[in-house]
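First the structure, in the form of structure tokens, and then the observations on it.
Every protein chain of the complex appears in place save one, which is left out.
For chain A:
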């Protein structure tokens, strides 16, 4: 399922909303999650899963094409842990 298919399904559920409004709702949701993660917080959606960020320390990377070493600075990366109910539903 891709984003546009999700919008389509939601439009069917909500005939009173225009597809444009539905797209805006979807954008609002994923934007709110992104914003909170960027602020260093976490997002917990019971039954679905939790989004958080994890620290990665600085390291010496390598350009795979040229073999040159390049410094990679410390950063935070997004992480998702599926919820319990989700794990169960994937395996019925």
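The criterion applied here is as follows: a residue touches a chain if its C-beta (ideal position, glycine included) is under 8 Å from a C-beta of that chain, and two chains touch if they have at least 3 such contacts; residues count from 1.
Assume contacts and distances are computed from a predicted model.
A.B. asks: Tell me the UniProt name of the left-out chain, picking from "propionyl-CoA carboxylase", "Heme exporter protein B", "tRNA N6-adenosine threonylcarbamoyltransferase" or "Integration host factor subunit alpha".
C.D. replies: From the listed options "propionyl-CoA carboxylase", "Heme exporter protein B", "tRNA N6-adenosine threonylcarbamoyltransferase" or "Integration host factor subunit alpha", the omitted chain resolves to "Integration host factor subunit alpha".
A.B. asks: In terms of residues, what is the contact footprint of the unshown chain on chain A?
C.D. replies: Looking at chain A, the ones touching the missing chain are residues 1-3, 6, 9-10, 13-14, 21, 24-26, 28-30, 32-34, 36-49, 51, 53, 75-80, 82, 86-87, 89-92.
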